[in-house]
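Other chains of the complex are left out, but the ones given are in their true place.
Letters A, B and C name the chains as they come in the text, with residue numbers starting at 1 for each one.
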């Protein structure tokens, strides 16, 4: 039985959007090569231990902090809130939830002021802030525009054992579900949740957690994503292309998953859809629909289901990973015990399978 | 020891380009759906038993003939030659080779005049013609331009057991090699050969043959190919997407392989490079280079190596398939006995492998 | 002196986004050809006098209503509000403003319920509604995806004599300014204002008004817009391409302006930027900056400045057009009395002009 997170009596903070992720990397120089030289993120500032990076169209100080540390992990998923008062609201909200909460008037990272970090009920290090240094928005700096340019931070994706529990908690926090994956027994395998008017600011992927599945950046067009693959081929690091490129069923976005030198997963993503209407229709996908994760039916590689980044508590120690008890999406869809269909009308055993798609 | 095809004393016919393929399909209506409704090829003419199709920028009668028949197979790979006299040259050339040759002044298909068909030394049904009906070139008919528009026939790809033998025969016929795949023992796994100024008009893939591996059509841009995948997803026939989309190592083209209702393989292909200079450099790829067939290191599905279409003799009977004796590319690159590397400098056993890429 | 619209004491309705425009066309069949056959908008419903059209990713009944009538004009610019109660709020708000207001529980067009229409202080027919019929969202219907597919309604653009007056009124109504065009004397020539998280839901263009300058639809990528031009060329209606394609300075979007059979102007638009943060920086452009309206310095054709559609009052009669008293953007930037520069640092008279750009 799911043990739901209680709903606080104080109002949830008014979240604007996912804003940045702070990740710990074990070799700062190698990570700089990956994020700056390969992916072309723009350096706002850097020192011996930290690099502050932003995407082309960003006007706040950073979307990604690389921090040097002994263990590769995610130190924070930070959301921007609507006003300074909403930082207070966040603090009160998580205190009532009984979470560990830390408030820093000068922020946890450079460029950002008054913030609160929490160990949230799912075990993730969430941050909420409003005050931030504005920097040059590079939108029209086409002299800096690379062929695979990353233009916006799009979303986070978190691995958690109990998706309905996480979903209810995030709905309380003001997120709305755009899409989810279920089966006919009522098991939820994943859910996509948004504050800004896109398919998600974060998603919950059912699995052993808390772990961070990935952080995603958007490009303008599909060819920008293809160029990233082509460049990784040219640099002979194609083994760091984990999955894709492809078209998602869920979200309809064109996507690519790649791995940084520590194994942190980055998604490159473009062209999902507008979700800003209050009655935006929620789409539920059958877990056995072979087009749900890749609209072209291309197989999801096993590592994509099993690997993810550790997340840190507020002392900087990795959170222990709890096993998912419900069925795993990988198990029910691939291999001897799983099944997937291309055409839902077909009877089990006679579904259209992609040739060679079953690992 | 390879038993090479003798070099005739008469001159080879001057071939301009690959021009059309005639394929036998078992259900004409279903094939029409695939080639016309899904892929958007343009119907020049059709009757109860045949459909004559062309790509957008073609000005000759057809690039593909679908013919109704009992067994799915390829009936002809047709090349256009430079002048009517070259059809005579082709007839004389193959007669000297001792091949079975059939000349028809009125052609073998509608829209095409004086032609010669042969059972060539590799067992393939080759046709040579010059005389052809010109039809409306639809280049600027953007009112007919679909999102996944096929604009040109690009090439054939043939499966043959002995690639060096086939290569020498095609070089005698005037083809030049743009790229090939070999290993350090001198085994050739595949070769790409051209007359027009692109990477190939035909390629030889080492395997049990004679069989036809695929016929390829070109699009203008990469997004056109992505649209074909998206549309096949929308039509719930994504199980007919066999491999890709991806970027080839060989040819550098962006590609996709799909299967028609009979299992005939179609490649959609764009943006290879100019090969028209007489000293155009030949590129040789190591068979163990994991980026040779997909620049991003994505795995080649087994069916792509093993499946191909039967080809017909001049009586319309399938040619018997002879087994390849040399090593198979699939065996030496995947599975327990094969290996592939991402970075060639690495020692065997420590190569960069793509996660999940080994089936 | 600008006579500002008073700020009501009741709260402004909470607007979600621009949702649809109702336009009067004089020949319904010809307009259908343009919007359906040429532009590929999807017909939700149609009868003898009306056609209800939507873009690919829309889930509400329509984004555009074509209504047959004697005089080409715009009958309504409709906004969706956040809840049914916000329709009441809109009614109260405009009543306090002293505007003519009409409430219809069954809506003014098919597919839409309880709505209020007003003659707003600028003379425009604004509508506010929440209740609407949901229809199939065609996002993944790639079988229907044309090469120039329009995927979303993006914005309206209104011509009004006094831009600061209109801007203050719309700010009261909850719109925020993303960008504007001014000169060093403090004259405002245009302003872009948004509710959803893009550059605008509507813009104000200084000129004789009230008139409707255009309605804009978004595509996914730039090539989709190029295809619309190519198709209009193929149909030999390139004289209906009024301006572009080009890259806007303001908004950074890739754009095209075309004219329907009645001269209503349609913009096709893609890839502006995220504006959802509360402190999203406002960009002010100098009216003399030759890259403000076209980042490549291509000239704005005079008709674009001078022509626009009449708008109707609630009786269906055209609103009288009032002349702009302030300087006109066309006059100050082109011709003998105007000037524009490419490089702002240059002194007047020595600016970089585009060759041949001055009409």
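Brief remarks follow.
The rule is short, and it goes like this: a residue touches a chain if its C-beta (ideal position, glycine included) is under 8 Å from a C-beta of that chain, and two chains touch if they have at least 3 such contacts.
Please read all numbers here as calculations on a predicted model, not as lab measurements.
Counting every copy of the one repeated chain, the full complex in this structure comes to 4, with 3 of them shown.
Following the convention adopted for this analysis, only the chains that are shown with their structure count from here on.
Comparing each chain's Cα centroid with the centroid of every protein Cα atom identifies chain A as the most central. Note on chain A versus chain C: their Cα superposition corresponds to a rotation of 180 degrees, in steps of 5.
Note: centroid distance chain A to chain B, computed from Cα atoms, is 42 Å. Separating the CA-averaged centres of chain A and chain C is a span of 35 Å. Chain B and chain C, compared by their mean Cα positions, are separated by 50 Å. Residue numbers of chain C whose C-beta contacts span two or more other chains: 140, 221.
On the chain A side of its complex with chain B, the touching residues are 221-223, 226, 229-230, 232-233, 236-239, 241-243, 245, 247, 249, 254, 259, 290-291, 295-298, 301-304, 342-344, 352-357, 359. Of all residues in chain A, only 16-17, 57, 59-60, 80, 82-83, 134, 137, 139-140, 151-152, 196-197, 220-222, 249, 252, 271, 273-274, 276-281, 295 touch chain C in the complex they form.
Interface residues of chain C facing chain B in the complex, by the touch rule stated above, are 140-147, 149, 221, 223, 227, 230-231, 233-235.
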